[in-house]
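Below is one structure. I have some questions about it.
With one protein chain held back, the other chains of the complex are shown just where they sit.
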Amino acid sequence: MDDRKLLEHKVARRSVLGGLAASLAAGVAATADTLAPKVAQAATAPAEVPSIPGYDWSKHAWAYGVDATKCIGCLRCVEACKAENDVARDPHHFRTWVERYVEIEGEETARIDSQADPVNIAASSSEGTYRFADRYKDEKVHKAFFVPKLCNHCTHPACVQVCPTGATFKTDDGVVVIDHTYCIGCQYCVQACPYGARFFNAELQVTDKCTWCYHRITKGLQPACVEVCPVEARIFGDRNDKNSAISKFIADNRVTVLRPETGNAPNVFYVGLDKEVI
Amino acid sequence: MLIATGVCTMPKHIRRLLLLIAAFAVLAVATRFILVDKSFYQFGHYRGAAVAEIAHDKPKYQGTEFCRSCHAAPYAAWSTGVHNRPLIGKTVKCEVCHGAGGGRDAEQDYVNATTGPIHPANLKLTVPRDTRAVCTLCHERIVGRPVQQAQVIPRDHAADEQCTLCHNPHSPRTFVGATLALEHRGSIAVGKLKSEACAGCHGADGVSAGLPGPTLAGQDEAYLVNALRAYKTGKRDNPMMSPMVADMSDDELVDVAAYFSSLKCTLAPVAQERVAAAQTSGASVCTSCHGFNGAGALHIAPHLAGQSKDYLAEALRSYASGARPHPVMTALGKTLSEQALDNVATFYAGATCN
Partner (left out) sequence: MEQQFLPAVYTGFVYPNETVFPWGVLIVVYPYLTGLVAGAFTVSSLYQVFGLRQLRPVAHLALITSLCCMIFVPSPLLLHLGHAERAFNAVFTPHWSSAMAMFGYFAGFYIILLLLETWFVFRPYMVEQATLRKDWLGKVYNIFCLGSHDVSEKALAADKKWIFALAIIGIPSAHGLHGYVGFIFGSLKSREWWSSDLMPLIFLFSAIISGVALLIVIYIVSCKLRRVPVDVACVKGMGYTLWGFVMFTLLLEGVEFGSLTYKGREGIDMILLFVTTRLVIPFFVLQFTIGAVVPILILSFMFWHGTTGRRLVTGILLSALLVLFNVIMMRFNVVIGGQEIAKTGKGLLYFPWEIFGREGVLAAAGVLTAPFVLLSLLVRLLPPWHDEIDPDHATA
């Protein structure tokens, strides 16, 4: 090869090598960046916590209870949640809702209705207020009850698993939340939730769901739904505290969860469910 | 250096292609580093700063203590009433009916002026006007509601009336009297002059021996005023009373009521053994409005003690038949059998009046 070509080769070689080395270095740096915090956390004793004034998430393990035998179906919880969390005031987007199960004599399965049912929508005075219509009064009802529902903040949340970006996650104190500035709105999590707890927030164009009022519980308050329930059908508390309402609720009752066969391990514990409850 | 040799000997276009790819890779990685938030991966596969951001929002519901400092009276009524019974797990907090103290809620069909974020600064909280719509959310009898929840069929319980006609919303088993309290008391002396025409049916000194008119002596003054006004406006219709009050002014009605209220009632002539028998009949449901033993009742419900037995019986029958419509009495009247009706009338007729 002549000199010019040789030089060209050397230049090309260096630039290719340089390019490859640079990308390799960048790749190593990227991996290091991912691993470093994990390594750092393991190495140093006082782990970082999010800077929430007066709150250390490592001290809490939140859980929720529902006593479906007490629920009177007044739906104050549904409206309070919408007011507290700016949820869309229409009957198609709920962070929490209540279902009514009515077993009529002679029928094999229960009749179920909730806030999206057209009869109940008609009974409410507006799209943003909710009530159960006075139904089935002429039927032979042999059993009827209400079941409040909300996000179960599962220990193995299917929604967190399927999120492609890491926008939804479970906090160290047990609450599954959504980072509204990072979510791309693909709605895979909405599909994945077996409980129908998630929905698409049309205003923000991201997905949304119950957060156990994280902004309240980190200030020592109760979630809005628990706060307003007049009959203590909803219970909330810290499982780390053996004297909390939820610890007592779980200890004193035979509690069940919804759809245990999914393996999601929900953290909303129910008393008073029935074989008909889905 | 095999790669280097390989790169050297490969054709120019492939070398340049690889360079292009390498450059693109570097650019891609660099972009990633610039764009991804530094707090990502801090606690897990998410943006660590998001946790504090989510926790940062201001709560809207403030709790009952927030209301107490300015609204001492309703708070006091509430705290001793049946809407505040934490020991049996039943508590209706202020914000359940009035909306979030720290929030704006223009969606309810309540009177609401929302100009600021926090009550009280510029924010009036909702004061439910249509109490039937509010109270029935919890207290309407619907399929599914557990039996331990107090519930009624609104139409049967109160026809078209508002719940607050009888119930103090902050302490519902304390019945409303304030709304019917008199703005001013009448003059007894003037009333005496104006009431001469009344003796024909209501008896001398307001004690009637029997029908057609009831004993008026010692009756609750506000009740009498409201009854007279009801005749005048047509809310109550009676062939004798309606024309009688048609020509009277409101001041005259108030004076007449004051006069009769000031008179002493005497026991109606009723056989005492019948009174004793009647005592155990279903008079208990009456006490919440008519007072214990039919005396000391609320303004909306008259004293019954010492009232003419015939009048009482006739009144109950006219309630039951619908001739005399009343939001509460109609339903109650219908539940009475003839014997029970007689017992109730006897009981109150024989009760001590003051």
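For reference, chains read A and B in written order, and residue numbers begin at 1 within each chain.
The working rule: contacts are C-beta pairs under 8 Å (C-beta built on N, C-alpha and C of every residue); 3 or more make two chains touch, one makes a residue touch a chain.
A quick note: this is a predicted structure, and the numbers were derived from the prediction, not measured.
**Q** For the chain left out of this view, which of A:69, A:125 or A:165 touches it?
**A** A:165
**Q** Return the single residue from A:91, A:223 or A:237 that touches the missing chain.
**A** Missing-chain contact among the listed residues: A:91.
**Q** Where the complex has a chain not shown, which of A:68, A:83, A:177 or A:193 is the residue touching it?
**A** A:193
**Q** Quickly run down the residues of chain B that touch the omitted chain.
**A** So the residues of chain B touching the missing chain come out as 10-14, 16-17, 20-21, 32, 35-36, 40-41, 45.
**Q** Could you pull out which residues of chain A are in touch with the chain that's been left out?
**A** So the residues of chain A touching the unseen chain are 90-94, 97, 99, 109, 111-117, 149, 158, 160-167, 182-188, 190-200, 202-207, 262-264, 278.
Rule of thumb we're sticking to: only the chains that are shown with their structure count from here on.
**Q** Mind pulling up the chain A residues that touch chain B in the complex?
**A** 9, 12-13, 15-17, 19-20, 22-23, 26-27, 29-30, 33-34, 37-38, 48, 50-52, 55, 57, 69-76, 80, 83-84, 89, 100-102, 125-126, 128-129, 131-137, 139, 141, 144-146, 166-172, 177, 179, 181-182, 211, 213-216, 218-219, 221, 224, 227-228, 230-232
**Q** Could you please specify the touching residues of chain B with respect to chain A in the complex?
**A** Listed in rising order, the residues are 3-4, 7-8, 15, 18-19, 22-23, 25-26, 29-30, 32-33, 40-61, 63, 83, 89-93, 95-96, 99-100, 103, 105, 107-109, 133, 137-138, 140-146, 149.
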